[in-house]
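Up next is chain A:
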Amino acid sequence: MAIVLDALSWAMLVGGALFVLIGGIGALRMPDFFTRMHASSLTDSLGPMLVLGGLALQSGWSLETVKVLAILLFLLITGPTATYALGHAASVAGLKGGTREYRASDPREPRA
Partner candidate 1 sequence: MSLEAHIPALPVIVPLLAAPIAAYLRPRHLAWAAATLASIASFAIAVLLALATRDGSIHRYAMGGWPAPFGIELAIDSLGALVLLIITGASTLAIIAGRETIERDIEPHRQPLFYAAWLMVVAGLAGIAITGDAFNVFVFMEISSLATYVVIAAGSDRQALTAVFKYLIMGTIGATFYLIGVGFVYMMTGTLNFADMQARLADIPYVAPVHLAAAFIIVGLALKAAVFPLHAWLPNAYAHAPHAVTAFIAACSTKVTILVLLRFDFVVFMGNIAEHATQFALFVMPLALLGILFGSGVAIFETNVKRLLGYSSIAQLGYILLGASFVDRAGLLASVLHIFNHALAKGALFLAIVALGHHLTRFEIRDLHGIGRRMPWTLGAFSIAALSLVGVPGTAGFISKWYLIVAAFGQGSLGLVLVGVIVASSLMAVVYLWRILEPAWFAAADPVAAGAADDKRVGEAPVGVLAVVLLAAALNVWFGLVPAFPLELAGHAADELLRHVP
Partner candidate 2 sequence: MIVVFSLFLLSLLVVTAIAIVRSENLFSAVMLSGIFSLLMALNFFILDAADVALTEAAVGAGVSTVLLLGALALTPTEERRRKRERKVAATLVTVTMIFLAISYASFDQPRIGDPDAPVHRHVAPWYLEQTPELIDIPNVVTAVLGSFRGYDTLGEVYVVLTAGIGVLFLLSAGRPGLLPHRREPRIESSLKSHLIPHVVGRVLIPFIVLFGLYVQFHGEYGPGGGFQAGAIIAAGIILFALLEGEGAALKVLPPRVLVGLAIGGALLYLLVGVACMLLGGNFLDYSVLAADPVTGQQIGIILIELGVGLAVTGTLLSIFHAFAAREQ
Partner candidate 3 sequence: MEILGLYNYWVFGALLMIGFFALIARQNLVKKLLGLSIFQSAVFLLYISLAKVEGGTAPIILDPTAAEIFSNPLPQVLILTAIVVGISTTALGLAIVVRIREAYDTIEDDEIRRLDRRS
C-alpha cells in the first residue's frame, strides 16, 4: 500500500512539474497575448494541483496535509481570478486576439 501511494505521489509530482514546464514554454513560444495566457494558465491550475496533491499524499493524514489543501484551495481561487483580470484588462486596453497587432497604439503595451 505504502509503495503504491509513494509511486502515485511521485507520478503526480513529476506530472505536475511537467505541466508547469509546458506552461512556461508555452508562455514563451505562443504567438500572441491570449494564447500565451492560455498556456500559462496551466502553471496555475493543473500544475500546482498535481504537485500539491502529490505532496499531500507524501505527508499522509497530518497537519501538513491540511495546510497543503488550504494552499491548493487558495491557488484555485486566486489563479483564475488573476487570469481573468489580466485578460479583461487586455481586452479593455484594446488588445485583439489572434493577431500581433494592437488596436490602440498604447506605448505601454509590451510588443508581442
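The definition used in the following text is that contacts are C-beta pairs under 8 Å (C-beta built on N, C-alpha and C of every residue); 3 or more make two chains touch, one makes a residue touch a chain; residues count from 1.
Criterion applied: all candidates are chains of the complex that A comes from, given by their letters.
All of these numbers come straight from a predicted model, not from anything done at the bench.
So which of these touches chain A in the complex, 1, 2 or 3?
2
Under the definition above, what is the set of chain A residues touching candidate 2 in their complex?
Result: residues 77-78, 81, 84-85, 88, 107-108, 110 of chain A touch candidate 2.
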